[in-house]
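One chain of protein is taken out of this complex; the other chains stay put.
So, chain A:
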Amino acid sequence: MHRIISTFTSSNPIRNAFFSSIRNPSPSFLCGSSWLGARIKGSRSFSGESSGRESLEYDVVIVGAGPAGLSAAIRLKQLCQERSVDLSVCVLEKGSEVGAHIISGNVFEPRALDELIPNWKSEGAPIEVPVSSDKFLLLTKGQALPLPSPFNNKGNYVISLSQVVRWLACKAEEIGVEIYPGFAASEIIYDNNQKVVGVGTNDMGVAKDGSKRETFQPGVELKGRVTLLAEGCRGSLSEKIIRDHKLRDKGQGQHQTYALGIKEVWEIEEVKHKPGSVLHTVGWPLDSKTYGGSFLYHMKDRQIALGLVVALDYHNPYLSPFDEFQVSNFVKGNFDFCSYTPHTLSKNSRTIRLSSHFLEGGTVLEYVAFTHANAMPIQSIPFPVFPGGAIIGCSAGYVNVPKIKGTHTAMKSGMLAAEATFRVLAEGDPMETYWDSLKKSWVWEELHKARNYRPAFKFGLLPGLAFSALERYIFRGRVPLTLKHGKPDHEATEVASLHEPIQYPKPDGIVSFDVPTSLYRSNTNHEHDQPVHLRLKDPAIPELVNLPLYAGPESRYCPARVYEYVANEHNAPKLQINAQNCLHCKACDIKDPRQNIEWTVPEGGGGPGYTAM
């Protein structure tokens, strides 16, 4: 083995890239000759010494090419242009391309984008369908009651967030940001003072049993003077940092609660399509103790986004959010959405046969499942700054739950972090100024006003709605108290003996589908010969606890049927993990009763491949 240790000294914070290479005995890995980059920065660094991996240096490393990550990257480069400073910015993305792992409803409030790229319209942003109507229905088993819409969607747009993020990535690359899709950041790199100095990517080409395959490539270290984590909801690295640095305690103290969203994008008949129509429902098919609701948005090109969001603090272990969604699709067909006059449903709503298919004649384009932080940030936000960087976007959790919007706040959090980062690198300020600017921004003001909506629902659907009405029209967030959440999601699951199994109807293949069909539509794929990325902290717990006490809830809440209990050779049920199906939604990491399942990031480039989400 021939190794080169590089040492550099310079005081010039100019962008540099230096490669130090290590000859790898594997014949398939040919590395270029080592060469020292021209302009070097920073302090003495020993590359590849302890880890044996290549090391690349940037001023800022951002994990995640989503709305928050890209907004931060763009804002940084804008500041560089304004102040004539040069900072190198690198964005890592685990999806095979930018936008592949992006999902959201999405009714978009352009507030943050107006600040970031004011002329987004002329720059060709795929934000073209303004909200034309906004309806809100309370569904019961037999009726649909229109309620006044609690959202003020005037000036907002119905978009596909995946498309908008792709456009943002183009803008970012134009301005000099380097984006690398297909690379998963799997570990945090610390220096000797426990300061985060970067991230490391996954080794590629590791076989299922852990041995190196023919195509093995070791991961790479990306060192940044500042590291921003923008991994999305329940990001694997963010969760580690939050735990290790006790950021929840430093913040507002409460745990985060989540919701699982299942969504399909359909292409429907021209005559039924009304671009800009927005519909939200609460109530059926979820019971009064389960928070959630469905949505139906008309995008452009005859496409509609249709989905169901189920809060993960539900109690019944027999609940399957995927099947609830399929059942609710029966209902959507029964409403005349062109004029929004609801028909009365039959008493046996779970076995309903459709009379007028809204979805008839349409085809499903894509299917997705995702979790989003559902709690009120004011109560649950962790302190987003750690030594060496910050957490931005949904990894920290800035969703405005009553508005059901989190994109604009995620983007703004990224922009504020970029400004703080710039101050850190150019002026030597501490990163904590990010927290201060966040609290002074409209993000905090908005979230503070909305802080009591979600916790009120722990009292049930109707009390929650009643309280929401009071909040919306009378109190407007000025109530001096701040409600606390109920139990954390994984503790909320009650034992199976307290509940009855739910008999879900078989999918009809027209408006409701089974999991394999839906999964096929998500373009999900992983290299199959790799270690299972869903780790069980104690491999005995599923058969000892999950199955007997909770009837194996993971086999129901996972929207990709990754978890299955199959009989082994002794006819005893054993948990089988079909990791290849994984949609990266993190529901298992959140909902497992004993928190035994840990979602780690698989080989980069795998996972779903969304385009229209």
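Just so we're on the same page, a residue touches a chain if its C-beta (ideal position, glycine included) is under 8 Å from a C-beta of that chain, and two chains touch if they have at least 3 such contacts; residues count from 1.
We adopt the following convention: contacts and distances are computed from a predicted model.
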item: Listed names "Integrator complex subunit 4", "Response regulatory domain-containing protein", "Electron transfer flavoprotein subunit beta" or "Proteasome subunit alpha type", with the criterion being the UniProt name of the chain not displayed; value: "Electron transfer flavoprotein subunit beta"
item: Sole residue of A:A100, A:L319 or A:L547 that reaches the chain not shown, by the stated touch rule; value: A:A100
item: Selected residue (touches chain absent from view) among A:Y180, A:Y318 or A:F459; value: A:Y180
item: Among A:L56, A:A496 or A:C585, residue touching the chain not depicted; value: A:L56
item: Which of A:L147, A:I175, A:L365 or A:V479 contacts the chain that the document leaves out; value: A:L365
item: From A:S104, A:S186 or A:Q217, residue that would touch the chain that is not displayed; value: A:Q217
item: Hidden partner chain, residues of chain A it touches; value: 17, 19, 27-30, 32, 54, 56, 96-97, 100, 163, 178, 180, 183, 201, 204-205, 213-215, 217, 220, 222, 363, 365, 520-521, 523-525, 609, 611-612
